[in-house]
Each structure stands twice: as C-alpha cells, then as structure tokens.
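Of the protein chains in this complex, all but one are displayed in their positions.
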Amino acid sequence: METQGPIIRFAVLDKVLDLARANSLWPVTFGLACCAIEMMCTSMARFDLARFGAEVFRPSPRQADLMMVTGTVTRKMAPSLVTLYEQMPSPKWVIAVGNCAISGGPFVFKGQYNIVEGVDKLIPVDVYVPGCPPRPEGLLEGLMKLEEKITGTRRFPKAEEKW
Amino acid sequence: MSMTNPVSIIKGAVSLIIGLGVTIKAFFRPVVTCQYPREVLPISPRFRGHTKLVGDEENPDRTRCIVCGMCERSCPSGAIHKVEGEKREGEKKKVATSYILDFSTCSQCGICVEICPTSALAFSADYNIVGYSRDDCCFDLVKEYEKRKAT
Amino acid sequence: MVTGIIQDLKKAVAGIEASEVSYEQNGYHAAVVTQKGSLVSVAEFFNGRVFYLADLCCVDYVDYLELVYFFNHHKTLCRIKVTLKVEPEKPTAPTISHIYNIAHWYEREIHEFFGVYFEGHPNLTYLFLHEGIEYYPLRKKPTPVPEDAKKLLNSFNPEGEEDTFFVNLGPQHPSTHGVLRVVVKMDGEYILSAEPVLGYLHRMHEKMAENRSYLQFLPNPARIDYPGALLLNLAHVTTIEKLCGIEVPERAQYIRTITCELNRIASHLLWFGAFPADLGALTPFLYAFDDREQILDILENITGSRLTYCYFRFGGLYNDIDDTFIEMTKKFVKRMRERFKIYDELVTGNVIFVNRAKGTGILEQDQVHKYGCSGPIIRSTGMPFDIRKTEPYAVYDQVDFEIPTGTVGDNMDRYNVRMAEMEMSLRIVEQAIAKLPSGPFKAEKVPKKLKPPKGDIYHAVESSRGETGVYIVSDESDTPYRMRWRVPSYSNLMTFPALARGTLIADAIATLGSYDIVVPEIDR
Partner (left out) sequence: MAFTSGLMPGVLCRLVSLMGIQRASASRVPACGCGGSDGFAGGGGDASPFDRETAMTETINSIANVIGWETIRTVVGLVGVLVVVVVNALVLTWAERKVSAHMQRRIGPKEVGPFGLLQPIADTVKLLAKELLTPQNVEKPLYYLAPVIVFIPVLVSFVVIPFDARLQVKDINVGLLVILAFSSLSVFSILIAGLGSNNKFSLIGSVRSIAQNIAYEIPLLLSLLSVVFMANSLSLRDIVEAQKGVWYVFSQPIAFLVFFIASVAETNRTPFDLPEAESELVAGFHTEYSGMRFALFFLAEYTNVFIVCAMTTTFFLGGYQGPILPGIVWFFVKTYLLVFVILWFRWTFPRVRFDQLLNFSWKLLIPVSFLNLIVTGGLLKL
C-alpha cells in the first residue's frame, strides 16, 4: 500500500522555523570581561552584527535567544549566569566567546580558587570561539557556525583562509 | 534649562536641531561597514593569531623546532604540551613530531615566540577559528605545518 | 616637605619609628613603623594634613603579617609608607575606616584574603569572594577560614522595610558596564542607599603573580584594565625596570608614550560612547567606536592585538614601529580633531544631555582625600592631580601638556575633563612623534630570568582612570613575593554610595556611567 504524505508537513514547518530562528538570533545584553568589548565592536559600524539580524541586544533574558558568554566566569558569577540561562525561553543557544569562557583561559593555574574552568561546565555551549580576545570576525564566524548548526547548511561564503 | 525663560528654551531647541543635523548628515553618507564573509579586512602582518611552526629554509620537510622545550616552560598559562621529537638520520638536531598548542588557554602574549632560540615559532594570521567543541581549539602545530606545506 | 612631615609626625605620635628612604629606589619617600596603639593617631595625623590613603595592603611574611598603608598628598608629592606588624594567628588590627572612607573596602578585602580582623569596622562582610571559600587565598601557608569568620563574612542580607524596596542593579544589567552589582535601597524613584558588591570578576591576578615569573606575568596587566591595556602594561614593566635598574632606550620611551596616549584616547572614546548610552542616546556610541577602530588599526599594526596588548617588554618593546605607524597616527590626529566638532554638536551641546549631566553627581573637593580618588574624577573637582606631572615616567617630562580641570565636580565636569584630556593626548602624540629619536628600541643585556634585589617598590602611572600603582615585594627569586595592584576604579567607585544617596535612580546611573569604571580592574 502506498503511504500517503502527511496532511501537515512538519518537516517543512520545521525548516521554516529553523531558518527564522537562525536569522533572528537576539543576544542578551550580557558582557563579562574583555571579550565583551569585542562583542560591542562586532555590533558597531565596522562589522555590523545587524546584517544578520542579530543586533537586537535584549537587556531582559526573557526576550533573548542567544547568550554570548564573553569572559571569565567566576564562581561568584556562576549562579547568576545559570539563572540567566534558565530565564531565557527555549530554544536558546550559547556561544562561548574567548578563551576564558571556553576553558578558563590564562587564569587556570594550580591552586586557583575563583574561576569556573569553562562555561560548558555550567550550561551547554553550542559554538566555541577561541581567542584572547577573538577578533570580531571570529565572532561573526561563530554566529554563522551557529546558523549552520541550526539550519544544517551554511548560507554564507567562506572567507579566504589565512595562515 | 529653565522652563520659563524663552531664550533658554529657544537655545535648547536649536541645540536639538543641530544634533538632528549630525545624524541626518550621517544618514546620507556612505557606510563604513566591512561585510565580513563577503569582504575581508586586511590583516596586519603582525597580527597575533595562534602560533605556528616555521619551516626550515634548507630542508622544508622539517620545521625549525629542535624540541628544546623552552616555549613549554616559559608559557605563562601552560598552553603548550607534548613537544616531542625524534632524531633523524643526517640531521644534527631533533625534529619535532608533535607540538600541541591548546589555543583555548593561550593569551597571545608572544613570550614563546620571543624566547625560541631557533625562531621556529611565529604568529599565524588565522583570525577566525571557531569550533563545535573545546577540542577544536587544540592544534597539533606539526601536523598543521605539514598541511600548510602541502597546499 | 618629607623631613618636616616626619618631624611633625614624631612630635605628634609618641614612640614612632620614621625614616626617610630613597625615592629613586623605593618609589616612596619615608617609611613609618607603627604599633597597634599608634596606628589610628598616625592616620588622624595624615588626615589632618589632607593626605589621601593611596593604598592599603597586606603582605604575609609567614612569621608575621604586615599591613602596608601608603599615604600621599594630592598637591605635593610625598608618599609615605606606614607599616603595622600583626601576628599570624588570629590577626587583629585597629580600623581606620572612620577616618578614611576608602579603608572600608580595603579592610574588608584584607579580612577576606588574609583573615585580619579589623576591630571596630562596621561591616566586615564578603566583598570579593564567593561563599564556598575554604582557605584564605593570599596567605602563604594554607590557613583555613574558621566557621565563625564564615558567618561574619556571610552577614550581608539586604532586607526591605515598609515603603522601601531593594533593587539589584547587576550583575547583569545594561548600565553596570560588566558585572558590577549594586544593591540599591529605594523609596519610589529615590535612592536611599546604594551598596556595591564586587568580586563577580575576581580573577586572582595577585595570586597569579606569586605563582609565576616576572616575565610570565606580562600578559596579565592587560586583562586587569582592558580598555587601557597598554597603560597597565607600562605600569608593570616600568615598576620592574625600576626595581632591577634596567635602562630603557629613549626611542622606546617615546614609542611607549605615543602608544599609551593613543590607548588612552581609545579608552576615553569607549567611555564617551558608553556615557550617553547610559543616558539613552546610542548613536554617539557607534560614532565613538568608529574612531576607536582607527586607533585599534594603528595599534594592531604594531602590537598584533586589538584589545589586550602585550607589547612592552622589560627594557623596551616587543618590536619597533615603522613608517606606516607614524603616517597613520598623523592621519588619525587630524581626523580626530575634526570629529570633536561632531561630538560637540551631537552630545556636548545637546540640551537634554546638559540637563542630565549638569549639577548631578557632585563630588566635593574636600572629600576626595578621604576616598583616595584619582584620574579624571579628581581633576573634575578642580584638583590638578596627575601622575604624569607629579612623577613623570616615560617621556612625559619632555612634552608640553596641561592638566584639564573642572570646577564643580559634577557629571558634566567629568565629561568635559575627559574630552579635554583626549585633545591633550593628541597634543602629546603630535609632539612625541615630532621628537621621536632613532636608535635601539630595546635595551641590550636584559637577562631572560629577572632576579631583582631584595626590597620593595611602589610605582604608579596615570592610567586612563587614574593612579594605577604597583607594589612589589621581592625576595631575590624570579617570582615576586607579593605583587599588589592599586587600581583607580576601586577608590573612585567608593564615592558612589555617597553620591547616589538621595538622588533619582536615573541620576545615579548617569553618575555611575560618568565614573568610567572597569569591573575587572576593581576586582582584579
């Protein structure tokens, strides 16, 4: 017997939703340390995060889709950061920007008492952008990588590689 | 501003109009944006990306690294691991076979580049690394050198 | 002046040991040794002479703990080190927080990190650390935090009364510039009291310094104060050069001056953008960043980084500058002068901005020594205090510049002072470029492993936020025994609770914005 197609094609709907989500990533206004300055730079005129529709920095986590962890997460900050993440409505994504957010970066040493060695120990991280701090291009690349993760395909050309 | 003094009110209004003039002028001027994936800014030759191994001029099959371990010891954040090498025939000094750089703890200070006795290290211009996991931030610089040599 | 002060001090406080020391070598003029009984009267003596408390720190010598107080004068340079030895077991010391307001925080900090109990301190609670701390972090020998001390540290519990309520500004709040948290007690729109809670970005720089060599600490200063990274890089490098007696070639000094001033402009530009943004205007932010990108381009061309520079080395620089740098800098100076007109039209003259900034957040000049303020904040009150003039480093004594000052010390004055400072920096850059000598950019024969002689040194530079001092105790090894950072934002922020009291929340946020605080610098 020939199988009939579904009446509502959820797959198509899903695709549309994914596309919409990937192109409307509103970050929460949340800067921790040095990398936050580079995050600002990314949203400024030179690099213009707005081209991808991601410049709508929402001060309230309830309205945001994306959390950029831009800097060192200390143990004192950790509960607030987790709360902030939990306050965001799903679907939500996290980009760990900079070495501190990825692994604690240069602040890891024997006997350290105050930092969380990588934000992925607290919340799930989707994309890692290393650098100390990463260039704004790196952050944009991270955003595109996240879009790729959401939609499954990369919409943008790859920038020429440099050594 | 006093709300009752007409002079100050007019002055205030004029200052607002001047401010509006600035933004409207900017509105009609060209944008300064570099559209990143489609356009790329020139990267300065001194840009500090992650480090890379420099090839030996006489023998491009090997890097200049002689596995002395100076960089590993001097790195402030312990980003360099497993600097290992082997003795090859016809070579006076060791040849590096593995050089792991954990870029996720690097602070791009340049101490390793400075301290290297054979100038085997240099900064790459790799400015847009991203990854899906922590491991994507770890590089084996020897392998990377070979890949670079091939292209 | 120093001799006179010492004599007066000896007369005023009986049984005190005071002697002059070499300023060239130690960075301070006199050392005073006090006992627990005489400390308060010494502090009162200095308060009477309008000295400010530049720094208060603790050094753990295992056998004893030493509290180090640095007093300095805003008008004439006279830095005096006052020390007090306390026992390592259950250490106690008298508080001076009733004399110097800034000592409030310094004493809380020492209580957290060393366990010194300050008798008479009104509020010894956690300022920096999280509650899970088990050992006093900066003690040389592991010393556990006793249970009763933990209770003491944990006692900050804001509770509202009727008609008032508490609002947490931060740690995630658009106007706290990072992760500062201010617990504000409010009555309607009015602030009854504001209590900053620090430590959300405490990155253990001082602990790290004790764990690594002088060279390996090089990348850290840039992370302490990232908008003015080069300035702190310079503070670290010059202190150690002074400590080890390394001569720096003149070309390197000039280049340091130029790059530092460029960095200062970049830092002020960041502030210039953020301040109107706190008042609700976002467009100046983007214009300022546009100019900032030009500076970053210039600096990236020589240092290789955009933000956290690690460019200066002991005895010189990482690499020399080239002609493109000079060309670009000259072009930038010209461009920047044009841009000031736009800024004036868009922000400085704007009636809404003026109304918001004028007459709000007034800092009285006779209060500043109690807080140890420095930088544009103190200059806005009319006090021409600038380390670049009082203790010239690099080549600031060879260039001609003025210290812009304000009159009332309100937000508008702070704004004007910073804008004038940017113009002054442009002037310094221009002069330094014109005078730039040729020659080596790095001193020869700087050992790779530095082992400075035994002793201590305090050295300060004027960063974009004020007096940034480094106090190093060396024990002849290649790692510092203790490295203490005296940071300007810390003491500047201390004035905030006093300035915010009784004002509207909108004004308090404008005042906080006008401070140009950098949270990692406060938290270190």
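Just so it is clear, A, B and C label the chains in written order, and each chain counts residues from 1 on its own.
Everything below uses one rule, namely that contacts are C-beta pairs under 8 Å (C-beta built on N, C-alpha and C of every residue); 3 or more make two chains touch, one makes a residue touch a chain.
Keep in mind the model is a prediction, meaning the values are calculated, not measured.
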(request) Would you mind listing the shown chains in contact with the chain that isn't displayed? (result) A, B, C
(request) Kindly state which of the options A:Pro89, A:Gly111 or A:Gly152 is in contact with the chain not pictured. (result) A:Pro89
(message) Considering the complete complex, identify which of C:Tyr287, C:Tyr415 or C:Tyr515 is in touch with the unshown chain.
(response) C:Tyr287
(message) Which parts of chain A face the unshown chain closely enough to count as touching?
(response) 16-17, 19-21, 23-24, 44-45, 48, 50-53, 55-56, 58-60, 62-63, 65, 87, 89-91, 155-156
(request) Just the residue numbers, please: which parts of chain C touch the chain that's not shown? (result) 165, 167, 173-175, 189, 276-283, 286-287, 290, 346, 350, 352-353, 355-356, 504-507, 509, 513
(message) For chain B, which positions touch the chain that isn't shown here?
(response) 3-4, 9, 16, 19-20, 22-24, 26-27, 29-33, 35
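Operating definition for what follows: only the chains that are shown with their structure count from here on.
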(request) Just give me the whole-number Å value for how far the CA centre of chain B lies from that of chain C. (result) 29
(message) Measuring centre to centre with CA averages, how many angstrom lie between chain A and chain C?
(response) 32
(request) Specify, in ascending order, the residues of chain C that touch 2 or more different other chains. (result) 212, 219-220, 223, 290, 308
(request) Can you tell me which residues of chain A touch two or more of the remaining chains? (result) 45-46, 106-107, 109, 132, 135
(request) In the complex, go through chain C and note every residue touching chain A. (result) 128-130, 132-133, 135, 137, 171-174, 178-179, 199-204, 207-208, 211-212, 219-220, 223, 226-227, 270, 285-286, 289-290, 292-293, 296, 306-308, 519-520
(request) Could you please specify the touching residues of chain C with respect to chain B in the complex? (result) 212, 215-220, 223, 283, 287, 290, 297, 300-305, 308, 310, 313, 318-319, 342, 345-347, 349-352, 354-355, 448
(message) List the residues on chain A that touch chain B in their complex, please.
(response) 45-48, 51, 99, 102-109, 118, 120, 126-132, 134-138, 140-142, 144-145, 149, 156-163
